[in-house]
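Working notes, structure below.
Note that one protein chain is taken out, while the other chains of the complex remain in position.
Up next is chain A:
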Amino acid sequence: MRRYFRRKLLVYGLTFFVAVTVNWMIPRFMPGDPVASMVARANMTQPQAVAAMRAYYNDLFGFDQPLWQQYLSFWGALLRGDFGLSIWLFPTPVGTVIADAVPYTLALVVPSVLLSWVVGNWFGAYAARRRVLDNTVLPIGYILTATPYMWLAVLLAWGLGVVAGLFPVAGGYSFSMQPTWSWAFLLDLLHHWALPFLSLFLVALGGWAIGMRNMIIYELESDYANYLSALGAPSRLIRRYAFRNAVLPQITGLALQLGVIVAGALVTEIVFAYPGLGSLILKAIQNSDFFLLQGTFLFIVLGVLIANFIIDIVYVVVDPRTRAGMAGADA
């Protein structure tokens, strides 16, 4: 058991290291000069002032140092929890900018991932036993799961937002409101949250339902199910066993899908101009904001890694076979 987790932690540590390195590299090899754009924003005409400002910024952000030194100091700052200053929102620290956006993304991703997983599994298992439902749910599920997130998002925004006028199509809350802990504001938040949530939820739902439906059919034809029916066990018991065993691969699937879902959430946020990490990434790219981009990526990588680790632990708890495998590895 301990060995299993040690190995897992090592793999996650390595992934983290590589992710941070790639994360550091990408913005530096991206076209565009962030300092030039900041200097340009200052609207200065005197060349001396421009040069002085350029030197000031280069010094501030450490762009005048050799690359390896930038890399090392990047790690150093990272370990101190210092993500640097945002260029786009200069001089707000990147940490603050991200902390403002993270609640929106979490509020979008966590419920849509968990709810779509639970509802999808339940629905798929149900469809596997009803022919009529199976014949309708399956095609719909395939269409949903094949739909790109942003496309469904655009459809929903157009249908439910623009045409039907039921939901706002942009923003995290109304422009007329200030974030406060009031019922009116929370309701407004929920109102803006509904459409992005729905588009994420629906796309993921189709995939889970199809996966579960296939797994349940497979499990119901397995030897243990046949044996139980030969002994006259009620189908309730057999279905319970089948559901439990069919859920296991779905948990693995959740771990595999997590990255995709997060990426989908980012795109969806952009469609709905939702003030989460996705919109932040877009802004960071548009403004050549290295530090913000790095900070956001890092946060997403960290989030996906942590979620995967949690799923690993859950899997060990629910599937005795992984535990048996570990006992074998220890021996």
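FYI, a residue touches a chain if its C-beta (ideal position, glycine included) is under 8 Å from a C-beta of that chain, and two chains touch if they have at least 3 such contacts; residues count from 1.
One rule holds for everything that comes next: contacts and distances are computed from a predicted model.
For the chain that is left out, the UniProt protein name among "Membrane protein", "Sulphur transport domain-containing protein", "ABC transporter ATP-binding protein" or "Pyruvate synthase subunit PorC" is "ABC transporter ATP-binding protein". Looking at A:14, A:237 or A:310, the residue that reaches the missing chain in the full complex is A:237. The chain omitted from view is touched by exactly one of A:37, A:174 or A:245, namely A:245. Residues touching the missing chain, restricted to chain A, are 222-224, 226-234, 236-237, 241, 244-245, 248, 319-321, 324 (touch as defined at the top).
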